[in-house]
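Only one protein chain is missing; all other protein chains are in place.
Moving on, here comes chain A:
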Amino acid sequence: MKRFLEKHFSTLWMAAVFVFLYVPLAFMIVFSFNSTRQDANFTGFSLRWYEALMNDTKIVEGFWLSLKVAATAGLFSAVLGTFAAFVLVRYRRFFGRTVFSGMVNAPLVMPEVVIGLSLLLLMVGAQNVFGWPQRGMLTIIFGHSLLGMAYAMVVVQSRLMEMDRSIEEAAMDLGARPHQVFFLITLPCIAPSILAAYLLTFTLSFDDVVISEFLSGPGVNTLPQVIFGYARRGINPTIYAAATLLIVTVTVVIVSYSLWIARQTRRREREIAAAMRAETAALVQT
């Protein structure tokens, strides 16, 4: 036994941590199909909680609101994050660079409560002065975009830094205008990372409770807010049903995205290998 433990300690440790990581997910999936509200007795298979989920107007409305908010905030974050990453990687010196990079990164380490509170004060102040914006979907989008921009910037930045600049230089030598270089060369090169940034910021926004709680108005509640409200009251298997649907969706999206990336990489490697073979063959012939 001792021998076995010594030999397989690493496997056992990894397995234990994975069990820890996946226990809540498995728990929710199993109990979303439970026929009663009992949380530790599986009394029989049933789809009643899925039915309850579909008939719960608060959850359904929250879902659509979250979808709209996340789609918009993800877009804002990805665009602004790409801008910010480009500025930080490509412009070594400009007025206020340190301040700029500090401000981009700060939301990553600020507690969300502080971000939510300060944005709420901004919105209330703006409303006092301009009578706009009303607290609601728009203000939530602003809040999520601020946080998302920081994450999107990190993702795009790392791709931009490892990008081969010689392609851009070649395009410039061939007379491409700066915006042509950007749209025809740079953007396609960093597109996968922008997509990844969008996926990440979409998920962050779709999942956020704290900033939404600060910035939402009366009657405007995102899905996490509705769930948070239910969750504080006690166990509700309807939420497990929602979780199960989410887990399945996320797994499908993430796994297919990584498979797609892996295939792209393999194809590129194959193309490079083929090009090198062709080159060698040409050299041998001459």
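Quick note on the criterion: a contact is a pair of C-beta atoms (placed from the backbone, for glycine too) under 8 Å apart; a residue touches a chain by one contact, two chains touch by 3 or more; residues count from 1.
Here, contacts and distances are computed from a predicted model.
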{"item": "Listed names \"ABC transporter permease\", \"4Fe-4S ferredoxin-type domain-containing protein\", \"Spore maturation protein B\" or \"RNA polymerase, sigma-24 subunit, ECF subfamily\", matching UniProt entry of the absent chain", "value": "\"ABC transporter permease\""}
{"item": "Among A:Thr57, A:Thr98 or A:Asn128, residue touching the chain not depicted", "value": "A:Asn128"}
{"item": "Of A:Phe31, A:Trp49, A:Phe63 or A:Tyr198, the residue in touch with the unshown chain", "value": "A:Phe31"}
{"item": "Of A:Leu117, A:Leu138, A:Ile167 or A:Cys189, the residue in touch with the unshown chain", "value": "A:Leu117"}
{"item": "Absent chain, residues of chain A that touch it", "value": "10-11, 13-14, 17-18, 20-25, 27-28, 31, 38-41, 80, 83-84, 86-87, 90-91, 94, 96, 100, 103-104, 106-107, 109-114, 117-122, 124-125, 128, 142, 145-146, 149, 165, 168-169, 172, 178-179, 181-182, 186, 203, 206-207, 209-210, 213-214, 224, 227-228, 231-232, 235, 239-240, 242-243, 246-247, 250-251, 254-255, 258, 262"}
